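All protein chains but one are shown at their positions in the complex.
First chain written, first letter: the chains are A and B, and each begins at residue 1.
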Amino acid sequence: MPLYREGAPSGLVVEDPWLRLADDAAVPADGMVLVSFARWREARAALLARRGPVGVVLANTDPVEALAADVSRLDLMVLHFPKFSDGRAYSQARLLRGRFGYQGELRASGGVLQDQIAFMLRCGFDSFESEQKGFGEALAKARTLFSVVYQPTEDGRSPASLLRLKRRNVLVS
Amino acid sequence: MAKNLSGDLQVASANRLSDGVVVWLDDAGDWTSRLDRAAIARDKRTGEILLLRAQAEAFAVIDPFLVAVTEDDDGTIEPLSLREKIRASGLTFDVIAADAVRYA
Partner (left out) sequence: MPDTYFYRYDDYDRTLVSERVDQFRDQVRRRLAGELTEEQFKPLRLTNGLYLQLHAYMLRVAIPYGTLSSRQLRKLADISRKYDRGYGHFTTRQNLQLNWIKLEDAPDALAALAEVDMHALQTSGNCIRNVTADHFAGAAADEIEDPRIWAEIVRQWSTLHPEFTFLPRKFKIAITGSPNDRAAVRVHDIGLRLWRNEQGEVGFEVIVGGGLGRTPMIGKTLREFLPKNELLAYLEATLRVYNRYGRRDNLYKARIKILVHEVGVEKMRADVEAEYAETRDGLLGLSDETIEAISQQFAPPDLPPRSNLAGAVEALRLEDRDFALWLKSNVAPHRVKGYAIVTASLKPAGAPPGDASAVQMEGVADIADAYSQGELRVSHEQNLIFPHVAIEDLPAVYAALGRLGFAEANVGKITDIIACPGLDYCALANARSIPVAQRISSHFAGLARQHDIGDLKIKISGCINACGHHHVGHIGILGVDKNGVELYQISLGGDVDFGKTALGTILGPAVTADKVVEAVDSLVTTYLDSRGDGERFVDTFRRIGAEPFKDRMYAAL
């Protein structure tokens, strides 16, 4: 599926450099490999011992807590949206970014629709698999779709409540 | 009065995308808001074909489906189920009019 990355020039499709490793495939000595959560758990030490970055694919029922100690060792996490209406991975994303401090690439898979992008960006996603026409253009505009937000989240934007406080304090001082 | 109550008679219905109005597929393959113009399928097999035709013409309507109808001697058709009767003929009580109550 075409892959898009936030910040890529004018929302173009980007190359996916990762090798998705089947659970029974041998682990290559180098290169960028992407493994399932089960494989990660079972072969964590071997995966970390090799040269080259490792990424993990999670189902939306996998406990992200189990990756808390390893977030700095991983360069990609793929969170899955089996359908538009199943929002579990939004919570996983916020935990990974906000609570565990994961800084690598956070990818949404499962066929993202452009109307989800604004929510996903707010939860810390920065790359997206999508088959939708016009997705790249929509991604380029998604961050400015709403210039006001009400919740503090992992995207670091100041919610309205904070901006109001600041404004009031400027007025007072 | 003889009525065909078998439930074999079917018409294809949907709601129009632009305004939600109830429509039926006519013989020409257009969507009409008049039930008396609806194309009638008289057995299961033609019912399936009618539904396929309706789905092929579904660009401007939402989720077409088949509705079982009865037919009078004079050819008047009426849906069998209460739900479809109400869809065809509207609310069963008088709504309040916009200017129902005037005040001084």
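What we mean here is this: a residue touches a chain if its C-beta (ideal position, glycine included) is under 8 Å from a C-beta of that chain, and two chains touch if they have at least 3 such contacts.
Since the model is a prediction, treat every value here as computed from it, not as a measurement.
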item	value
Contact with the hidden chain (one of B:Asn15, B:Thr32, B:Thr46 or B:Thr70)	B:Asn15
Given A:Leu21, A:Cys123 or A:Leu139, the one touching the chain that is not displayed	A:Cys123
Contacts of subunit B with the absent chain, listed as residue ranges	15, 17-22, 59, 62-63, 80-83, 86-87, 90-93, 95-104
Sites on subunit A contacted by the missing partner chain, in the whole complex	84-88, 90-92, 94, 99, 113, 115, 118-120, 122-123, 133-134, 145-153, 159-161, 163-165, 168
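Note that in this section only the chains that are shown with their structure count from here on.
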item	value
Centre-of-Cα separation between subunit B and subunit A, whole angstrom	47
